[in-house]
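The complex appears here minus one protein chain, its other protein chains still in place.
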Amino acid sequence: MPPPDDEDDPGEIPYRRYDVPKQGFEDYWYPIICTAELKRKPKAVRLVGRDIVLFRDAGTLVALDERCPHRGVKLSLGQCSYPGSGTISCPYHGWTFDGSTGRLIAALMEGPDSPVARKVATRSYPVREHAGLIWLWPGSMQPSTLVDDIPEWIGRQETFFNISMYTDYKCNWRWLVDNWPQDHHAQYVHRNAPELMFQPQLPYALTLDPKPLDGNKGLAIKRSGGMTGADYPGLGRFPKNEWWRFMKPTGRGNVTGFETSKARTVYGIKNQSELWLPGLTVVGRLSGEYSLIQWAVPIDGETTRCFNINNWRRMGWRREIYDRAHYYLFRSWVHDRMFSDQDKVLIESTVPGLERLSKTDVGVIAWRKFAGTHARRPPGEHKLSVA
Amino acid sequence: MPPPDDEDDPGEIPYRRYDVPKQGFEDYWYPIICTAELKRKPKAVRLVGRDIVLFRDAGTLVALDERCPHRGVKLSLGQCSYPGSGTISCPYHGWTFDGSTGRLIAALMEGPDSPVARKVATRSYPVREHAGLIWLWPGSMQPSTLVDDIPEWIGRQETFFNISMYTDYKCNWRWLVDNWPQDHHAQYVHRNAPELMFQPQLPYALTLDPKPLDGNKGLAIKRSGGMTGADYPGLGRFPKNEWWRFMKPTGRGNVTGFETSKARTVYGIKNQSELWLPGLTVVGRLSGEYSLIQWAVPIDGETTRCFNINNWRRMGWRREIYDRAHYYLFRSWVHDRMFSDQDKVLIESTVPGLERLSKTDVGVIAWRKFAGTHARRPPGEHKLSVA
Partner (left out) sequence: MPPPDDEDDPGEIPYRRYDVPKQGFEDYWYPIICTAELKRKPKAVRLVGRDIVLFRDAGTLVALDERCPHRGVKLSLGQCSYPGSGTISCPYHGWTFDGSTGRLIAALMEGPDSPVARKVATRSYPVREHAGLIWLWPGSMQPSTLVDDIPEWIGRQETFFNISMYTDYKCNWRWLVDNWPQDHHAQYVHRNAPELMFQPQLPYALTLDPKPLDGNKGLAIKRSGGMTGADYPGLGRFPKNEWWRFMKPTGRGNVTGFETSKARTVYGIKNQSELWLPGLTVVGRLSGEYSLIQWAVPIDGETTRCFNINNWRRMGWRREIYDRAHYYLFRSWVHDRMFSDQDKVLIESTVPGLERLSKTDVGVIAWRKFAGTHARRPPGEHKLSVA
């Protein structure tokens, strides 16, 4: 599926130069649902504009095109009538597809000698169950090894454990990713989030210096300079003197001293935050013991599934119990809802059209250019050369 | 109205060769509502994409274009202010139309000497009340005689009585009709319907032999061969051994022995089931004493009204009381809801696009070709020649 490029779509204006497709990059692994959501019934999902049915049979996970090629009915309404065979049967006439290959192995209503069986195939998608999530590869290229192609925090599971949730945004995925490359919205939007409101104002007016990660997997954006307050002619001071900001910086609010932090010196983490293709961000802590991955998964051009994947370093069962309890009782609500929803309201309110970018958008521009240039895609699918 | 043919409409792909119009064939009688639904107030209906107002006055039934030609307001909001005159008055300025001709006979607000009166006419549609249904002829040709143009079971009323209900499907009418030409869905979809679940598996993998009915009114599809179970390589047996199927075949489940049945020998019924233009099916019983007519009425390209018209042979008042009671207490629920809704869920889930038809779709293909070739339409309206 070539990326749509509607000349009249005002949502394309900011991205037209960069070859960043409206429905997302296809040749990547994407988390699509949490494993607990796939129960005994087949489940329909949508990813990069494709409708896909997921099911499990005898421990094997299967992903096929949702539409039966026979008469167009949705396979997700069907059943896995032959447990152990790894097949699903269309609810309409019993066309039965092999999950691993997508091949029609029986058209039940035509009898076992049906000539159509084994001559028809539907599309099968690479699919994995990993880190509490179900992962799909919607593209046409050979899939990569999942654990090697995603951040270490959600890769090999010996060192980390994860808890994930997601929220669907009514917006294009690129608007959500634009929210992440150090665009200075956090310092303003989240200054009154419960997580940050008692801490000092985060420094802003930073100088941003985007650098590609090893192997062009993404970008890290070094920050320097900046201020935590100033007088503005004709307005007054920003931020105002706010007596309740008595806490010391902690957690996400602790943004200085990374070079000498435990994360850097003990765990060898290279950047406090990173932005990865196809559209995710890793936000670490100075302790190096926790990170949040946010992943913009393009359902289609108008809907984006925002995953919040919380990751903790395994440090013994007592600590793990504490981390999990802290998440369920506090962080799941205070960050994954209250903090993230501050973004959601604004991003969903975006009116597509011309932009007037500026110094704080250096990371946004760098990201768009980087993504359009370096994203993995089938040979010949690049449409534009980017200056 | 020529049939729409949108090059970009994936719903047209399966029908493009056959000249079967998206909004239905116009020059036929269609049931549109049950007579009990038309009370003292005018009622708006929609048929083949046309908006029509129905009303009764002094025993006469009237159908006019819903839109007042004066300023475009809906006549269904108006009143029959002059009982006995067979007229309806537009609610906006009192333009008053004669029901039988559609002619404007007074523009009330212009006084009785208005020059516009009798110079303007709106479209009047042929309309009948028959067998508990209101019937409309939305086309431009001279209407046929209703009772001669529909199956005998709902034609002359001396021999049969009828009870009807309908459900609106969010799908094109052709998807619903495709459900009927012995496409083998019944053997699979309805095998667990309450009506059939205790009876043996219906035979499938039949050889289908479609034949036109006399006068090309439709098709009958002779069935032969088939099986009631088989082993499928790599899967197992279909159907599985189901201990609860202990009943003998009865009712719709009794599909063999038609040639020697009472229906054939006593009542002279030629086919156990038939498919009629413009899009209905008659499904009989071996007894010849009951039939179900299902009729796909195109409201517009996206909505279809599926009528279930139940028909019983008149066999004395005791039997009639029994048949009616049986319908209201049992069959109305078990068939017209539970059985029919099994189809509705699947048909409405259809994703338009390419199909991969096969041996069990012989009837579907025959129907599409037959309908496109033989449907009644105004001279010159055939667009395609069908090979």
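Per-chain residue numbering starts at 1, and chain names A and B are given in the order in which the chains are listed.
One rule holds in what follows: a contact is a pair of C-beta atoms (placed from the backbone, for glycine too) under 8 Å apart; a residue touches a chain by one contact, two chains touch by 3 or more.
Because the structure is predicted, anything quoted here is derived from the model rather than measured.
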From B:Cys34, B:Val73, B:Met197 or B:Met227, the answer for touching the chain not displayed is B:Val73
Among A:Arg17, A:His185 or A:Lys222, contact with the omitted chain is made only by A:His185
Touching the unshown chain, chain B contributes residues 51, 66-67, 69-74, 77, 81-82, 85, 87, 91-94, 96, 105-112, 114-116, 120
Had the left-out chain been drawn, it would touch chain A at residues 178, 183-185, 187-189, 204-205, 227, 230-236, 238, 345-347, 349-361
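The rule is simple: only the chains that are shown with their structure count from here on.
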Per the C-alpha centroid definition, the whole-Å distance linking chain A and chain B comes out as 48
